[in-house]
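This report concerns only the one structure given below.
Only one protein chain is missing from this complex, and each of the others stays in its spot.
Chain lettering (A, B and C) follows the sequence in which the chains are written, and residue indices restart at 1 in each chain.
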Amino acid sequence: MTIPIMEHAPATWILKVNCPDAIGLLARITGFIAQAGGNLLEVGQYTDPIANRFFTRLAFSGGSVTEAPERFRASIGAHLEPLDAQWSLRRAEQPLRTVILVSREDHCLADLLWRWRSRELNIEIPAVISNHDSARTIVEREGIPFERIDFTNRPAAFTELGSRLRALGAELIVLARFMQVLPDELCDEHAGRVINIHHSFLPAFVGANPYRRAFERGVKLIGATCHYATRDLDEGPIIEQDVARVEHDHDPDDLVRLGRDCERIALARGVRFHVEDRVLLHGSRAIVFRD
Amino acid sequence: MTIPIMEHAPATWILKVNCPDAIGLLARITGFIAQAGGNLLEVGQYTDPIANRFFTRLAFSGGSVTEAPERFRASIGAHLEPLDAQWSLRRAEQPLRTVILVSREDHCLADLLWRWRSRELNIEIPAVISNHDSARTIVEREGIPFERIDFTNRPAAFTELGSRLRALGAELIVLARFMQVLPDELCDEHAGRVINIHHSFLPAFVGANPYRRAFERGVKLIGATCHYATRDLDEGPIIEQDVARVEHDHDPDDLVRLGRDCERIALARGVRFHVEDRVLLHGSRAIVFRD
Amino acid sequence: MTIPIMEHAPATWILKVNCPDAIGLLARITGFIAQAGGNLLEVGQYTDPIANRFFTRLAFSGGSVTEAPERFRASIGAHLEPLDAQWSLRRAEQPLRTVILVSREDHCLADLLWRWRSRELNIEIPAVISNHDSARTIVEREGIPFERIDFTNRPAAFTELGSRLRALGAELIVLARFMQVLPDELCDEHAGRVINIHHSFLPAFVGANPYRRAFERGVKLIGATCHYATRDLDEGPIIEQDVARVEHDHDPDDLVRLGRDCERIALARGVRFHVEDRVLLHGSRAIVFRD
Partner (left out) sequence: MTIPIMEHAPATWILKVNCPDAIGLLARITGFIAQAGGNLLEVGQYTDPIANRFFTRLAFSGGSVTEAPERFRASIGAHLEPLDAQWSLRRAEQPLRTVILVSREDHCLADLLWRWRSRELNIEIPAVISNHDSARTIVEREGIPFERIDFTNRPAAFTELGSRLRALGAELIVLARFMQVLPDELCDEHAGRVINIHHSFLPAFVGANPYRRAFERGVKLIGATCHYATRDLDEGPIIEQDVARVEHDHDPDDLVRLGRDCERIALARGVRFHVEDRVLLHGSRAIVFRD
């Protein structure tokens, strides 16, 4: 469901809850929303039978929630307290502050900029940060600040990157073909808020040069994986994957070209799922309530 | 989620509700289930913003539901009464009595039989009915009765078909490439319980000879559509569709061959969604809470 | 196979031949190429058994072809004369002069511009022409001339469009969501050189508002069709189609959004096949020697 992004539209709220399973959880949560006058629009619920854990995402609108969101937030916090729950409440219309990191390849960046400009992704972009200057033009002409960080001295560069992300108030960080491995401290500081695109269908071709290796292995499908960045490179929870068929007459350059479309699509979908609060994390797995 | 089909497994129940939208509906329903000691396993909810209608499917297990299902049924009926709701409650482990109708092409039938035999589809098949004798062998060797009805006199044949379906206690009727158009009375009598597979991606190529016409049009994708049969041929609610890529060197016979795989997959998925009570109907649209 | 676009790379030539079938045709053509010292890189051949027609596309490099292309062209023309053949010979490295027409929706245009800038499509764009001003910025910032034609008076507008296309030397015209129906004279003048993107998987939803109608029909797949424009609207030879899965909770705006990705992908592929001389036309069918 597309959330209309209009100034005077009725507010839509997204509540996500992740807690140990028990009887009556959804009744309790939906009961609270109904008492507050909220009308449910879309509910996803999933119980992990192995971890015995309860996950839900509720989209609802109207009622006293909108009139006094902070009071509602405090009240639902109290309500969920006994459940030992991780939870979040966000207004769907509120754009997410998203900093994009990019290196030389600009196809994912260009795609995200287009989706931002056409309001397909409900984000605001306080800055694009890069270790190269090549993307400056396509960023600045959109009226978005472009910041270059020199990575000759990597520890210093990451320190600078960390303070820039803090200063910019980044709620989401997208690695749109950013070819530097984030240090553990940055992964931890922004856990669950850094989305990466890897240019293979993981766990195939973990690491460098996946297209060259796909060519050598003679695969008939190549792909791309959108996942959260964690300390373990290419091992974070997978949000979305996409594949494309290849033939024997596609050389490594063709795979790069065909793979770009997979990367753009998988990244755009993964970012949208995150921005629309459709993702809940549990260990190495992402629960994605797709629309 | 695969429902384990074991004799002593805890019972799983599926409740579907379809009613005019209002605040508090899901709280009311899940509250009732929680009171009865039921534990939610998977919940889908959708509000149609245009029709202003509420749809939900809840899978839950355990509690007093299982101990006294008829009492629970009566009680939930009373509970839902004021909502002007269409609803159903079924035990997931209970196989659905499914009669398959087939003409000469047996690929969909063979596929359904295989999925039944391997317990992928939780159905029982009291009979396969055909207007030809060609499928007799592959049916009878599975220990399933095969009934042939002579369609020379079509009105008489449909009268006989109608009484056989009643006598067999058919809860679901699958038209697995059955090339006779059901009369309105049978469509109405079994509304929402007759699933057809059409050999094109509807609404393209409504009617006869879709593959020949697809070849002549030079399409690059062919497909199949699994839908409920209604009085309006090929116009019933769509449950599932599948497509396959074709090239210029595929002649009409190739399209038939490639299309068979689409038909088998789309029909098997559509039947599974119905059998697992994942489908709710609203006018010409099917709400499918896919897993 | 990606043709490397470098100044001093050995020239690659594409020869396409379409003629009545006979024994020895490919031997004759490849014999001629071998005599001229050309080395085959990729050959596709197809005989239409119904039309009894022969189609081939040959990519080859080197030899006397490159040294004296015009003499080679004349010579192959003489050689093919007795075959009653339609044929073309082009140097693969030569960019195709491509004029893009667009109305308000700019996603296909933006995608083509990105693929042009990144050299994924071997085209040059002498101008983008529109009946609106909305795409001016994203065109001019690429250094490409943007021409607006006022369509209040449609006959006059099309006369102007026709002379602009002639003046610009358009070898290919791409209707990238251009919402004006080309008059028969323009279709005829540029037959086989006008590529359109239709926002449905044809022949489903011919005509206006396909996404709205797809929503109302409750389909589970939407799509896009890239085809040559002909006098019969939406009836021209299909080059490429793409589909995306949709669910019950996608409203018409979601279908528009999801469809945009289909449109961009199908159009980009179709244009690439044309630009790489991979398409031969025969009546209402496009023979596409895909890589």
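Some points to look at:
Just so it is clear, a residue touches a chain if its C-beta (ideal position, glycine included) is under 8 Å from a C-beta of that chain, and two chains touch if they have at least 3 such contacts.
This structure is a prediction, so every number in the text was calculated from the model and none was measured.
Among A:E67, A:D133 or A:E247, the one in contact with the hidden chain is A:E247.
By the touch definition given at the top, subunit B reaches the unshown chain through residues 1-2, 42, 106-107, 110-111, 114, 118, 120, 141, 247, 249-251, 253-254, 257, 260-261, 265, 268, 290-291.
Residues of subunit A in contact with the chain left out of this view: 46, 49-50, 201-205, 216-221, 223, 237-241, 243, 247-249, 251, 284-288, 290. By the touch rule set out above, subunit C reaches the unshown chain at residues 1, 21, 23-28, 30-31, 33-34, 37-47, 49, 54, 56, 63.
Throughout what follows, only the chains that are shown with their structure count from here on.
Interchain contacts join each chain to each other chain, per the touch definition above.
Overlaying subunit A on subunit C by C-alpha atoms takes a rotation of 180 degrees, rounded in steps of 5. Distances from each chain's CA mean to the overall CA mean are smallest for chain A.
Residue numbering at the subunit B/subunit C interface overlaps substantially, since over half of the positions present are found in both copies. Centres computed as Cα averages put subunit A at a distance of 36 Å from subunit C.
With centres defined as mean CA coordinates, subunit C is found 42 Å away from subunit B. Multi-chain contact residues of subunit C, defined as those touching 2 or more other chains: 247, 249, 251, 290.
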